[in-house]
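I have a structure I would like to understand better, so I am pasting it below and will then ask my questions one at a time.
Omission of a single protein chain aside, the complex is shown with its protein chains in their original locations.
Note that the chains are named A and B in the order they appear, and that numbering of residues resets to 1 at the start of each chain.
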Amino acid sequence: MKEAGQSFSVSRLIEEVSRLSGGRLASEAKAGAGSCGVEGFAPLEEAQPRHIAFVAGPKALKAAAASKAGVLVLREEEARAGGEAFAARPLVLTANPYAWFAWASQAMEGGILPPPEAGIRPGAFVDPSAQVDPSARVEAGAVVEAGAKIGPRAWIGAGAYVGEKAEIGESARLYPRALVGSRCRIGARTILNMGCAIGGDGFGFAPFGGEWVKIPQVGAVTVGCDVEIGANTTIDRGALDDTVIGDGTKIDNQVQIGHNCRIGRHCVICGCVGIAGSTTVGDHCVLGGAAMINGHISIPAGSMVGPATPVMSWGEKPEVMTGIFPSQPHKDWERTAVMIRRLPQMRQSLKTLARDVEQLKSGQAR
Amino acid sequence: MKEAGQSFSVSRLIEEVSRLSGGRLASEAKAGAGSCGVEGFAPLEEAQPRHIAFVAGPKALKAAAASKAGVLVLREEEARAGGEAFAARPLVLTANPYAWFAWASQAMEGGILPPPEAGIRPGAFVDPSAQVDPSARVEAGAVVEAGAKIGPRAWIGAGAYVGEKAEIGESARLYPRALVGSRCRIGARTILNMGCAIGGDGFGFAPFGGEWVKIPQVGAVTVGCDVEIGANTTIDRGALDDTVIGDGTKIDNQVQIGHNCRIGRHCVICGCVGIAGSTTVGDHCVLGGAAMINGHISIPAGSMVGPATPVMSWGEKPEVMTGIFPSQPHKDWERTAVMIRRLPQMRQSLKTLARDVEQLKSGQAR
Partner (left out) sequence: MKEAGQSFSVSRLIEEVSRLSGGRLASEAKAGAGSCGVEGFAPLEEAQPRHIAFVAGPKALKAAAASKAGVLVLREEEARAGGEAFAARPLVLTANPYAWFAWASQAMEGGILPPPEAGIRPGAFVDPSAQVDPSARVEAGAVVEAGAKIGPRAWIGAGAYVGEKAEIGESARLYPRALVGSRCRIGARTILNMGCAIGGDGFGFAPFGGEWVKIPQVGAVTVGCDVEIGANTTIDRGALDDTVIGDGTKIDNQVQIGHNCRIGRHCVICGCVGIAGSTTVGDHCVLGGAAMINGHISIPAGSMVGPATPVMSWGEKPEVMTGIFPSQPHKDWERTAVMIRRLPQMRQSLKTLARDVEQLKSGQAR
């Protein structure tokens, strides 16, 4: 956990949230909140007077009333609903307390990606033909190959790798051991977490006489701006064209994205998801953890896939799709598993019975 | 995507495919194709006159007829079936257009693994007792430990790791940050993609008084020739004996193979597959993406496992096994999930009804 320390003025945070959100999220200090100073955010239950805490919604109002937080961030209607409990407390009122928290936290951290101290550290290996912006930073053990370009204020972490002719955008950040293969392009402000591998060879082989002939993967990977890619996630380069990740999409750890996939903008892809090759995912889709997506399919914009759900095909419309086997105590599951294998039999018995019952009915009717 | 540029003669490609396939795949130029020059492959729909495109099968004939590709690669019977549309076009005829494409692509890339410029680059750390063939290349940040052997024309990528007494075969390639633990052996022409880890400790612990006692893993990993291992894939070393991967087997990204597994030759293991320890997979098996294979079982040669399929046991015969929960719109799934838990009850109701119906029938008969 972070050490306590520096104090932040709440009125300064209000200004910064407005600035960071491009003026889209307004907020207002009440009951003296503007003149308060805070050291950081904390959950409602753990917050002390030196903390600021946000109220996630009506369900959190009781915890909010009991919280020791110095300042609370909540919606006006919730402050009103709380009545007495919030009348004299230092408050920040805003339409979206959770987003407010996100931006205010960024402000406290000095920006989501504070510009690094510029320079190439000893122990970094930069090919003479690479172009590293003078405001960028390259850490020890990092390797930047021939013809690569590193943009302004980009940060290439310890042991990270930027392949031949790869391009890293302005203010992008590669955490330690992040890997970007040759000719791949990473957009501005994009974050590659530790150990992710962008631009490995796509998995393409032609069968021939019982063996597999490798198809060279000559495409690359194009990652948009403001993307985040999780630790040890892998995104393969395309066979002929590029694999593409759209602007603003957030990808968690241990995700695998196959060659020639096209992922839209502002998607959320949770941990352990696998997407086989040549699949298209539209804008604003959310894929739950460990969802498994077949290759060569198209998921329309705005769709959601539940966690641990296998998706083999998709219709035309956006949907919320789920396919989780309901887990049970092991003994119950043993019975269930047997039943599942007998379902066709059960169906048959049901049909036979229905026919018998029809005959019985007509027998009685006679 | 790759830049356009260099032109390749189609008759040269025909020669190269014959050579690379060991003469097993013949091809023939028609309607002037032999004298054409092409810059590269492209999908039928995107191809321009400077491209060559292959026709994957009868279903692609319509797209092929409409394609602007300068040269088409297809089967003789398909060219005939297409009639008019292909009569005067530059064609390459071959029994297996997909494999032709694979080998011709390799030829265009200068071979699947063109021999690297020899030498140990500045910033590589090679123990004095390691044997590095003079024709091999070791990149910056790579570490080669004591007693390791690097074969002719092998390429040890930036930041890759070759442990004590490990052996890397002729023309093998370790992409950046690929890891090969001590005493592991990698065969000739095998490709280890970025960030894969061969030879981590197997997961072996003896329970004792509520705690877990580590069993040292003193085996290693033996990887055959012409194998490909995907980015961030992990293969553990054996407890006593070695974990073994057979010749020609292709393994995708994010795969986990437990200690003491024995994987056969020419298998395909798709992304996100997990194989628990001590399992044997026969030759020519295909495991679909995210399949989950239990430990201590044996899958016969020639078997297939569907994507996202859990395999807990296997009989004697090769099979195509599937176990995917069919995903549905969330509301439908909620109903289905309830039903699955009630299956034993349903079965019971069915039996009761059947008995009642029998009684009713004998009642009417009376």
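To be clear about the criterion, contacts are C-beta pairs under 8 Å (C-beta built on N, C-alpha and C of every residue); 3 or more make two chains touch, one makes a residue touch a chain.
Source: prediction; values computed, not measured.
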{"item": "Per the touch definition above, residue among A:Ala26, A:Ala85 or A:Leu360 touching the missing chain", "value": "A:Leu360"}
{"item": "Of B:Ala63, B:Ala118, B:Ile215 or B:Ala301, the one touching the omitted chain in the full complex", "value": "B:Ile215"}
{"item": "Option touching the unshown chain, where B:Ala66, B:Ala81 or B:Met312 are the choices", "value": "B:Met312"}
{"item": "Of A:Asn193, A:Thr243 or A:Ser303, the residue in touch with the unshown chain", "value": "A:Asn193"}
{"item": "Sites on subunit A contacted by the missing partner chain, in the whole complex", "value": "1-2, 21, 24-25, 40-43, 46, 96, 98-99, 101-103, 105-106, 108-109, 112, 121-123, 139-141, 158-159, 175-177, 191, 193-195, 228, 230-232, 248, 250, 252-254, 266, 268, 270-272, 284, 289-290, 307-308, 324-330, 333-334, 337, 340-341, 343-344, 346-347, 350, 353-354, 357, 360-361, 364"}
{"item": "Contact set of subunit B toward the excluded chain (per top definition)", "value": "123, 125, 141, 143, 145, 159, 161, 163, 177, 179, 181, 183, 195, 197, 199-201, 203-216, 218-220, 232, 234, 236, 238, 240-242, 254, 256, 258, 272, 274, 276, 292, 294-295, 305-306, 309-312, 319-326, 328, 332, 335-336, 339-340, 342, 346, 349-350, 353, 356-357, 360, 363-364"}
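The working rule: only the chains that are shown with their structure count from here on.
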{"item": "For subunit A paired with subunit B, centre-to-centre distance based on mean C-alpha positions, whole Å", "value": "27"}
